[in-house]
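Only one protein chain is missing; all other protein chains are in place.
Should a chain be cited, it is by its letter among A, B and C, assigned in written order, with residues numbered from 1 in that chain.
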Amino acid sequence: MNLLLKQILDDCRHYTAQGHVATYIPQLAKVDPGKLGIYMIEAGAHDSFAGDCFERFTMQSVVKTMILLLALMDSGIDKVRALVGAEATGKPFDTFNYSDQALTGAHINPMVNTGAIALCTLIHGETYEEKFMRLLNLTRLLADNQELTVDEDVYRSEKETGNKNRALAYMLTAYGMIHDPVEDILDCYFRACSILVTCRDLARIALVFAHHGWDPKNGKRYFTPELARYVNATLATCGMYDGSGEFALTVGFPAKSGVGGGILGVIPKRMGIAVYAPALDKHGNSMAGVKVLAALSKELDLGIF
Amino acid sequence: MNLLLKQILDDCRHYTAQGHVATYIPQLAKVDPGKLGIYMIEAGAHDSFAGDCFERFTMQSVVKTMILLLALMDSGIDKVRALVGAEATGKPFDTFNYSDQALTGAHINPMVNTGAIALCTLIHGETYEEKFMRLLNLTRLLADNQELTVDEDVYRSEKETGNKNRALAYMLTAYGMIHDPVEDILDCYFRACSILVTCRDLARIALVFAHHGWDPKNGKRYFTPELARYVNATLATCGMYDGSGEFALTVGFPAKSGVGGGILGVIPKRMGIAVYAPALDKHGNSMAGVKVLAALSKELDLGIF
Amino acid sequence: MNLLLKQILDDCRHYTAQGHVATYIPQLAKVDPGKLGIYMIEAGAHDSFAGDCFERFTMQSVVKTMILLLALMDSGIDKVRALVGAEATGKPFDTFNYSDQALTGAHINPMVNTGAIALCTLIHGETYEEKFMRLLNLTRLLADNQELTVDEDVYRSEKETGNKNRALAYMLTAYGMIHDPVEDILDCYFRACSILVTCRDLARIALVFAHHGWDPKNGKRYFTPELARYVNATLATCGMYDGSGEFALTVGFPAKSGVGGGILGVIPKRMGIAVYAPALDKHGNSMAGVKVLAALSKELDLGIF
Partner (left out) sequence: MNLLLKQILDDCRHYTAQGHVATYIPQLAKVDPGKLGIYMIEAGAHDSFAGDCFERFTMQSVVKTMILLLALMDSGIDKVRALVGAEATGKPFDTFNYSDQALTGAHINPMVNTGAIALCTLIHGETYEEKFMRLLNLTRLLADNQELTVDEDVYRSEKETGNKNRALAYMLTAYGMIHDPVEDILDCYFRACSILVTCRDLARIALVFAHHGWDPKNGKRYFTPELARYVNATLATCGMYDGSGEFALTVGFPAKSGVGGGILGVIPKRMGIAVYAPALDKHGNSMAGVKVLAALSKELDLGIF
């Protein structure tokens, strides 16, 4: 399988030159746009991988998957559904354009910034430091990697420049949807976005989602199938920003991208995959990453539709 | 299995009293809101069914599935993608609220009225009468039912009152997205919406989509797996109006609803299902129908996420 | 005064090269963009004029002033206010982007196409032919020119290509705001837009609005001061499309422009003015015309604010 993965990377490598690395966070603008890696894990098989799959990058929006999961585990489906909606918004992930009417949960979802910021308040913990540590520990657990840490430079860079997220958080406050101090919540959110991972880490996390909360490598159950399906379904309809519909057509399985260049892909009951390629398309998705997943999906019949 | 289906219908019957039958088409307002039926087809097994599954109702938006398929078969993926987008719009199916900018394909998709009307122009045929007959014949073929006809009363009722669709069609014309006479296109569209079917017919069609264009009952291939996946993926992200995200969470497979009360459900590689219950929820989806599918999905593990 | 007018035209003539004549109506695309004229009428003084002030052009949106007036005269303020709003929409004159909610009068106003089309239904007359003749006759009366006629080529051109207006009219129908056959209403509207006038005609009409319904040239009263103020106030806030705020800052009196290149200007209790220059700015207002009015307003202290 490593041969196939290497072949696909080579075939798609030219797409790395067509996208653009994220620049709105200055620290992200420094990465090498030529990086390209993939990692694939299937229960009962050797892991497969190729390219820069051990390169570390920040999770960025991929962490929304973890925030949603922990909010569900801590507060339950009803509270999550009461706070954020489930429909695609038809708008960019950081839009201010909500409605002529008062903002409600129905206008947002867990995969847009407003929704993920709101969900941080549903994670248990005395302080936002503690909430963040619980999120980091869950991520380490699912990734089977206790070494995961935060990229402090990216974190500080996001904190300094994250005024759009501040605007969104104050809007949530103004409409009574969140009640804690905005800077505390955002500090947790910015740290979460700055967790450093590799393709292996993300594929390992994806494997647990694929097996509906159960880890086939060690036989442990981390969360219920019901929550896993909730997250996977959310990824399928909204995980790839306003490119989610297109992704469903061309790739065809639940996935979540981040502007750091990573994509976590879940093939339910089958495998976890992750790709890394930091040059992004117009939606904010890894350009070469999407192409690699499309080629792989076609070759291995990974589409679920 | 018929016992299980009957049990689920009984458990969900009270929801028929909570929704409301569509009234914007006067002819639809006359149906009995208490009807409830289900039909399920799996390759190599006896069909299962319960309730009012042989009751006839008009396809309404369920026919968007067939329009998309025939447009893809006749004109190919590239032309379809050039005309209509793939993203959920975040808006009701008949919205006028497109954008501050010029209307483009990116603002619509095959499952909203604007998109389906536009796709009628990509169906082959000398006249719109011929285009419609080709659509009807394809529907008869997939449903394995040569008797399918149009409900002339509903058709005339839609034609008389369909001014929102006229507005959308003239908007498409104004932006150069369609070029044929609006009344001709709409006549084809209104007839298509008025095709009479039963749950059995829809389940039979769904079975072919589930088997990616191949009919396991007679061994015939009607269209390519690539087109089937295209349609199924579109149903999964946009098939249930602006309730598609919620439906993915609670039911979890591709489906298309119509304001006639029918829902066509596709369980890829496994089975075709259809339900009928004409009282609708606020999104325009069959209220009891969605509940029945949720219960069945949970019981038989039909979710694909 | 003719010397001053000539001087101002000469100073502003270069702006005629910066705008663009309307092209969405093919017939309008044929006019000479270099034309520039002005006509000014004050009670008890000789008329002043310069340039192409006797050139004939179609009223286009300037006729919205007359439609609003006649709807007010025929049906009264209450019925007009119940059908169309009074607020600027913040959007282009032919926008489809109304709201996430049902269309109501509050979303439109008499100076956008949707509002003017709706107001045609409040003009009295057995048929739309008769309504139009009453509108034409009122225009002739205020312009003191019985020769006014319709440009049949422009009328037919608008009728053939006016699909955006068809879309807007069907939308009004769909929301129950108008009830007559769309093509009849639009026929009246397109004819009204195609009435041929000169700067002298428009200045003469403006003079009557300036004197609040009374014609100082012949001592006749055509309508009440209350209706005149209603129209003038509407022009002041919405008369120049989504350039109305800017126009208030730089020119400072009620005015109505049309894509034919004419602008009718009302200086209350003082004078009527009209300019003609068919090259338009991005809002659809006569580019040189606005500049000429700004220079004249500054020179003669015509601003009312």
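We adopt the following convention: a contact is a pair of C-beta atoms (placed from the backbone, for glycine too) under 8 Å apart; a residue touches a chain by one contact, two chains touch by 3 or more.
These numbers were taken from a predicted model, which means no experiment stands behind them.
Enquirer: Which of these touches the unseen chain: C:29, C:196 or C:233?
Expert: Residue touching the absent chain, from the options given: C:233.
Enquirer: Sort through A:6, A:56, A:166 or A:298 and give me the one touching the missing partner chain.
Expert: A:166
Enquirer: If the hidden chain were put back, which residues of subunit C would touch it?
Expert: 85-91, 109, 229-230, 232-234, 236-238, 242-246, 248-249, 252, 254, 268, 303-305
Enquirer: State which residues belonging to subunit A touch the missing partner chain.
Expert: 91, 95-100, 103, 163-164, 166-171, 173-174, 182
What we mean here is this: only the chains that are shown with their structure count from here on.
Enquirer: Would you kindly give the rotation angle relating subunit A to subunit B, two copies of one sequence, based on a CA superposition and rounded to a multiple of 5 degrees?
Expert: So the copies are related by a turn of 180 degrees.
Enquirer: Please name the chain that ends up farthest from subunit C once chain centres are defined by their CA atoms averaged.
Expert: Using the mean of the C-alpha atoms as each chain's centre, the farthest one from subunit C is A.
Enquirer: With centres defined as the mean C-alpha position, give me the subunit B-subunit C separation in Å.
Expert: Here subunit B and subunit C have centroids separated by 46 Å.
Enquirer: Give, as an integer number of Å, the spacing between the C-alpha centres of subunit B and subunit A.
Expert: Each chain reduced to its C-alpha mean, subunit A and subunit B end up 32 Å apart.
Enquirer: Averaged over CA atoms, how far is the centre of subunit A from the centre of subunit C? Could you give it in whole Å?
Expert: Whole-Å distance between the two chain centres: 54.
Enquirer: Can you list the residues of subunit C that touch 2 or more other chains?
Expert: Subunit C, residues with two or more chain partners: 99-100.
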